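Note that one protein chain of the assembly has been removed; the remaining protein chains are unaltered in position.
Let's look at subunit A:
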Amino acid sequence: MVRMKLEMKRAVRNKFYVIFTLINLLNVLLGYILLVTIDKVQNVTFQDMFESVYTVYTQFGTLLFSAFIIMQFYVDYKEKNIFFYKTLGFSELRYYLTKVGMILLATIIGSAFSSILVCVPYAKLGMLPVVFLKIEGVMIYYTLIISTIGFIFSNFLVAFFSSFFLWIAGIVVSAGSPFMEYFAYYDASTTDYHHLISYLDGKIEITSLLHYIAGNYVYDLIVFLICVMAVLCLRRRWAKNGI
């Protein structure tokens, strides 16, 4: 608990939570601007707004969030703080999980703000949990993947472009076959995205959508387990990168 508290203090002191929340709000703004300017929508409805904001999260998330997530690891490597963590009793995995925990708290705050901004202007408070769960599902995925890359690479540019490459490669691979969709699970070209659109168009019921949302979190859980295995396999890099 002392360790998690320390990590939260760092995030408060370096204004990570503030910046992360502002990027989430920027996503909502971007969703609205794209609707009005590119799609030329005159009367923006709740459906339009939710779809557009969710698309911004799925399509631009890697670009918008990766730098800030990678920085949480890069700074420790650059400043050579790893021995400090080791002295406090952190193992490689505990360090990774604590960072991920700290970042996930930021994503929860950000997703909550975004959901409120999407729902409240349209008085759609009943949709708040759905909007929040969809956005947070995407954010958990980003946090896990980008944190793992940040943990592995001590060079900021290598980490940033690796996450960018992984994102593009995922889209290319998923386009090859429906079975490969898991490589770009949240992308706008995949089935998961179309389920949401079907719900917004009134083609499927909320119960079906909630079922698919549960699938999102199962997917995130599997990604989490894969990331943990990657961290354990590459744990020697932690000390090598930061001492």
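By our rule, a residue touches a chain if its C-beta (ideal position, glycine included) is under 8 Å from a C-beta of that chain, and two chains touch if they have at least 3 such contacts; residues count from 1.
Just so we're on the same page, contacts and distances are computed from a predicted model.
A single chain of the complex does not appear, and UniProt lists its protein name as "ABC transporter ATP-binding protein", one of "PTS system mannose-specific IIC component", "ABC transporter ATP-binding protein", "Threonine/serine exporter family protein" or "GTPase regulator-like protein". Across the entire complex, the residue among A:Asn81, A:Thr98 or A:Ser198 in touch with the chain not shown is A:Asn81. In the full complex, the hidden chain is touched by subunit A at residues 2, 6, 9-10, 13-14, 75-76, 79-81, 83-84, 87-89, 239, 243.
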